[in-house]
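Every protein chain except one is present and positioned as in the full complex.
Entry: chain A
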Amino acid sequence: MPSNKSVSDAPISQFTNCRILREHTLQREDLWVREGKILDPEKLFFDEQGYADQQVDCEASIIAPGFIDVQINGGYGVDFSQPSEDVTAGVSLVAKKILEHGVTSFCPTLVTSPPAVYHKVLPQIKVHDGGPHGAGFLGFHLEGPFISLEKKGAHPERYLRTFRSGGIEDLMEAYGSLDNVAMVTLAPELPRSQSVVRELCQRGITVSLGHSVANLSQAEDAVQHGASFITHLFNAMLPFHHRDPGIVGLLTSDQIPAGRTVFYGMIADGIHTNPAALRIAHRAHPSGLVLVTDAITAMGLPPGHHTLGQQVIEIQGLHAYVTGLPLPYSRRWLINDEFVS
């Protein structure tokens, strides 16, 4: 009714009195939606001569796109790196729970694991959209096993691997299927990694550099072969040094191919990175910053023991420790909201 029906009969909702997060600012605009799609109200007005069926007063709230978490190892008792029979149930549970925190898409992350785990887990879920039932599944993030020994962090040493042939066989041997994989973290200084980076990029899989002792030129080399992400900047990599900034130097490198951006994940819990370091990274390269939780099984649960793949984690207060190991292998187990402000 509210339009000349040249496009659609469906009712139109207008969200008023809201602030819309758009183009890096909060704009005072109304949001127009029809059948789950955002409308251009000017087009609606002039082309369709339409107006809203119902108006919703947002009371000056912020309307923002849903969050995307590309690094989350589990939560609410679910550990994505466990070779469970029913991975779908675990992913669905987490998907539903994180929806409450504004995350509408995510990449369940698997830490370094034996091949059997990957072979079992990866084929079980296909990429699918989210909805009221839970956040969308974008594909797995495989963090390891092709990472550096010195920077293994909380990953189990005995399952780390290197590239034997530098080709697809290494990947197939380790992971089995790559069909439902969105992202792979690897250390580019490992020999024969360039061809692997190219191979993954050709399949549309994002290659992320992390858990690595690469220097800046090795990192730039990887980017030129297609790598486009950095896994939790500052953590599990060489620190910034003024004569060799290492992977951190990618933020301001001039060797990045034209038209490409290097994105970097940041765990902004105040423990993994000092807020001052976070600000330095943001000021150096604001458009590349991606917030990640790197959340673990214990997220949303009280203190106790939980698993992280092949390791056992103990929660004490606000910190998590790999059993027997002190900081800096701790991980924050609280949930999203505190990071974002």
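Just so it is clear, a residue touches a chain if its C-beta (ideal position, glycine included) is under 8 Å from a C-beta of that chain, and two chains touch if they have at least 3 such contacts; residues count from 1.
Please note the rule applied: contacts and distances are computed from a predicted model.
Student: Just go with whichever of "Ciliary neurotrophic factor receptor subunit alpha", "Beta-hexosaminidase", "Nuclear pore complex protein Nup85" or "Glucosamine-6-phosphate isomerase" UniProt uses as the name of the absent chain.
Tutor: "Glucosamine-6-phosphate isomerase"
Student: Which listed residue (A:Phe45, A:Tyr76 or A:Tyr321) would be found touching the missing chain in the intact complex?
Tutor: Candidates A:Phe45, A:Tyr76 or A:Tyr321; residue touching the omitted chain: A:Phe45.
Student: Across the whole complex, list the residues on chain A that are touched by the chain not included here.
Tutor: Missing-chain contacts on chain A: residues 30, 40-43, 45-46, 48-51.
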